[in-house]
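Removed from the display is one protein chain of the complex; every other protein chain stays in position.
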Amino acid sequence: ATALTFAWTPNPQTPQVDVAIDRKLFEKAGLDVKLVTFPSGREAFEALLGGQVDLAFATEFPAATGAMRGQSFGVVADLSRYRGSRLVASSAAMPLASADDLAGRRIGVTLGTNMDYFTSLLLADAKVKADVVNAGPSDLLPALVRGDIAAAAPFPTFYAAIKGTLGPKYEELRSDRYVVHNLVMASGATLSGKGEALRAFLGALVDADAAIAADAPAVQAMVAGHMQSAMGQGAGARDTVADTFRDLDAHVELKRSLLDLMVDEGGWLVGRKLVKAKPLTAATMRPTLADAPLRAVSPGSVDLP
Amino acid sequence: MTAARGHVAIEGVEIRFGAGRRTTVALASTDMVLRPGTFTALVGPSGCGKSTLLNAVGGFTAPTAGRIVIDGVEVAGPDPEVGVVFQAYGLFPWFTALGNVKFALKRLDLGRAELDKRALHCLAEVGLGGHAHHFPAQLSGGMRQRVAIARTLAGEPKVLLMDEPFGALDAQTRFSMHELLLRVWGVHGATVLFVTHDVDEALLLADTVHVMSAGPGRVIRSYTVDVPRPRSAARFDAALVDIRAEILDLLRPPPIPADAA
Amino acid sequence: MTAARGHVAIEGVEIRFGAGRRTTVALASTDMVLRPGTFTALVGPSGCGKSTLLNAVGGFTAPTAGRIVIDGVEVAGPDPEVGVVFQAYGLFPWFTALGNVKFALKRLDLGRAELDKRALHCLAEVGLGGHAHHFPAQLSGGMRQRVAIARTLAGEPKVLLMDEPFGALDAQTRFSMHELLLRVWGVHGATVLFVTHDVDEALLLADTVHVMSAGPGRVIRSYTVDVPRPRSAARFDAALVDIRAEILDLLRPPPIPADAA
Amino acid sequence: MAVSGDARPAPRPRTRGAVYPALFRHARAPALALGRVLLSLGIVGAVWAAVSASGVFPDIIFPSPGSVWDAARELYDDRLLLPDLGISMGRAATGFALGAGLGVGVGLLTGRTRVFRALFNPFLTLLRPIPAIALVPVAIVWFGIGEGSKYFVIAYTVFLTVWFNTHNGMQYVPEVYIRASRSLGASRTREFCAVVVPAAAPHIVAGIRLGVALAFLSLVAAELTGASSGLGYRLQEARQYIRTDRMFAILIELGLVGALIDLVVGAVARRIVHWEGV
Partner (left out) sequence: MAVSGDARPAPRPRTRGAVYPALFRHARAPALALGRVLLSLGIVGAVWAAVSASGVFPDIIFPSPGSVWDAARELYDDRLLLPDLGISMGRAATGFALGAGLGVGVGLLTGRTRVFRALFNPFLTLLRPIPAIALVPVAIVWFGIGEGSKYFVIAYTVFLTVWFNTHNGMQYVPEVYIRASRSLGASRTREFCAVVVPAAAPHIVAGIRLGVALAFLSLVAAELTGASSGLGYRLQEARQYIRTDRMFAILIELGLVGALIDLVVGAVARRIVHWEGV
């Protein structure tokens, strides 16, 4: 069996991986997949760039950053699209009916992440100015509870806990203006040297799609189980997964919408002056999406210029 | 019995350390009277209880039995009327010479100017008027002990306790300290109890020399030295030479034999 | 001039410290001869250069001018043939008494058993055969210096340098050390150079006493003591009493006057 | 002093520490000291229980002793408490061994040899104010997400401290020992091994003791990333899910284990440099 190291942490957005683990699809594809966990996709992505793992799960945002910085890696699959991104607030501090309510408020965001991007999209669309402050992902809830911030743009993993804690005071502002793409990326070395294993890996994930389509509630329970064993009892894994699944479109693909999003994010990054590069165009960003392996396994899933 | 200023009566004082089976008798029952204004020396081998006795008079150690009475009042703790000069390191290194002396004068509630004047006077008495603003670390060993003497005498104690005050000095510096001590003592006139290992030093300075023996510590012989001062260690009187030889014989430790090997 | 074992010739040795304007002359040009097997004492006030001279003979300090020749060979560094006993803290506290002595014997390339035997013998010579496995911290000050002597003599040096070896000991312990030193010296018979502040000590031990004066250090008077040993400090010979008085007068520092205040 | 013998002179009156005796660190009667410790912790626990019972803070912000105890039991039942500890200890031990070994080695070199001193000291002095946590990203890039980067982060801190103490210890070897050694005819090698190193040992051992404490303190930083087990990871995980009760349970575990280790290491250290006294 070919060994592949995969940076992945139990989470509700990549049910294909849960299915593949549970049904031993990787083994059946002749792979020996070693899972390594990370607190965030950012760190998983760093490990990929450092050559520590062959494959990593992360959202499209670090991928866009990496592309801007000219890193050697490729996006090999888009496992799911999540449309439930939201801002949350406590009604004790403010009502949250529309983006206009955010004017002049202090919003907690983990700077430099897709939620930062999401928040600035919302604010720009509504043409309001707010005081955006940085806070770690897990620090947003305490900050909300304490009233340090009026609203927050947390990662989806935290929605259930925040809702549970704020109770009746919970307010949210959803927007599908931004769709999170949950990606699998491969290092340059994996793309060039482990093509066959990569195809087998993607094949297993595509197979898993079928299982999700067949019995979504069972998969949901399975995902919750995996998360439960990671976060312990009473942490609300079941709620989180159920909540996420409502807004999740999980099947493997590589489509034009991802490319456009990454180009837009690239422009946003350059605007922030933190990445020294010219904004990429669709044509220059295109090579970052390594569609060949997926095309070989499931040609119908790929739709790229 | 409690007539003049500085009368010290040591009455059946016994001092033990530790409890139960680990008790050490540091000082066997001892009686001693120090008449006001006299100079008494205590000599004896290491560990015989000299410091223990002196510490009891100074109020640092409570006697296990017996009592110490100074001018009719039983000693119950340190007392500014009973001055102490320690062997070394007794000066506060964070104060200058002047600061050390002023520390002793603080309790007298003097004005600032008067305080400085008195302290400077005390330093001048020991020939250190020009070193008032030096820290102990900047002074030689002998100078430090002169500051210590000035500091102790600043409080005008009626009893002066000195535990090997010159033990860390070299022989020559010690000579000049003897002269200095006798001079300031002549001016202040306290009752002195002086602990030393050095028989010559005891004979040079004291009116009375008590010789102690170790294990458990007790006074085994006392000598009255009535040779007038200043005495010379270089040329001892015949009477002193005899006492000296007697004390040295008393204190002579058994020779160290080579082990059979 | 270089006949027997342990002949030390100090020829025009001058020692300065520092450079440029901050130079201190620690020892002015000095000539001295230590004949094989003799015991020479060096007395003088603090800072007069006694240790400096001894360190030069020991090879720790290079003379600025002149040279020191031992048995025809100029001193160029520490030499196991020239043993040194330091004032204190010279023992290695991490070795037992036996370990310290064995350290000195290591260079002789003996077998394990022979090494232990020799080391134990050296300790037994100073009466410490029963304390071989004690660490210095477990020994009294006198015992420590006895180990130090045993350690130094273990290497059978032809010259023995001692810098105030008993300076930290009390007067009574010092007496027994004197007896012990003379006994082991009688057995080993090295040429001894002995630095001390204590005139009595010098007169008790030495064949020759050199008196030094400070600033810049030089030998100002030398005495030959031909009173047979053992000598008694309690009852000095008339000849010794005279020399003693003379040296004490030489060394007497000026009295410390009270400042005009 | 750890060693005592009958030949030791009778104890002299202690001139240090008698007026303000150390009750906790050098307690004479262990049973009494234990009683005091338990009393103190009891009081702290009571204050804690009272505050959390007062309801001023929600349990999620300030968990009650009861819920922390439950969280600890949950961790134990899930077979996480002890395995995590074991894994973390293994990492700390390896990182410590690497850092301390290198620290002593480099310290002996820079303490002894002018060239090494001139070469290393300024660089290492500039490293000292850089916290291990700041090096985590670099460590990941250099040593990977495996155990390597964790060992690096732990070893880095330990190394700097042990090096610093070893180096300084070598600077303060009393010259009388060197003189004694040379005049007794010891070779330079023997002088180094049997004199210089033991003379510097109290400093080295103190540095190593500090190093053990630091290895333990660096664990959490080291396990911030790339770990899927260990106390630091578990803490991070509890934070992700805002399990304050678990966080407290792990913090208390850290405190207890760390204090115990320090106690043991201190006792061992006193044994090794027995001649140094307490």
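Labels A, B, C and D are assigned to the chains in the order they are written; within every chain, residues are numbered from 1.
Definition applied: contacts are C-beta pairs under 8 Å (C-beta built on N, C-alpha and C of every residue); 3 or more make two chains touch, one makes a residue touch a chain.
Predicted, not measured: the structure shown is a model, and the values here were computed from it.
Trainee: Touching the absent chain in the whole complex: find that residue among A:143, A:216, A:242 or A:304.
Mentor: Result: among the candidates, A:143 touches the missing chain.
Trainee: Would you indicate which residue among B:58, B:165 or B:217 is in contact with the undisplayed chain?
Mentor: Checking each option in B:58, B:165 or B:217, the one touching the absent chain turns out to be B:58.
Trainee: Among D:44, D:82 or D:193, which one is in touch with the chain left out?
Mentor: Counting the whole complex, the residue in contact with the absent chain is D:44.
Trainee: Using the definition of touch stated at the top, determine which of D:100, D:155, D:208 or D:235 touches the missing chain.
Mentor: Considering the complete complex, D:235 is the one touching the chain left out.
Trainee: What is the set of chain D residues that contact the non-displayed chain in the whole complex?
Mentor: So the residues of chain D touching the missing chain come out as 14-25, 36-37, 39-41, 43-44, 61-62, 111-112, 114, 117-123, 125-131, 133-135, 137-138, 141-142, 168, 170-176, 178, 196, 213, 216-221, 224, 232, 235, 238-239, 244, 247-248, 250-252, 254-259, 261-262.
Trainee: Can you list where chain B touches the absent chain?
Mentor: 58-60, 77-80, 82-84, 86, 89-94, 103-104, 106-107, 130-131, 134-140, 143, 151-152, 155
Trainee: By the contact definition given up top, give the residues of chain A that touch the hidden chain.
Mentor: Residues of chain A in touch with the missing chain: 42, 46, 49-50, 65-66, 69-71, 108, 111-113, 133-136, 138-139, 142-143, 146, 148-149, 269, 273-276.
We adopt the following convention: only the chains that are shown with their structure count from here on.
Trainee: Pull out every residue in chain C that's touching 2 or more other chains.
Mentor: 130
Trainee: Using the touch rule from the top of the page, what residues of chain D touch 2 or more other chains?
Mentor: As it turns out, chain D has residues touching two or more other chains at 9.
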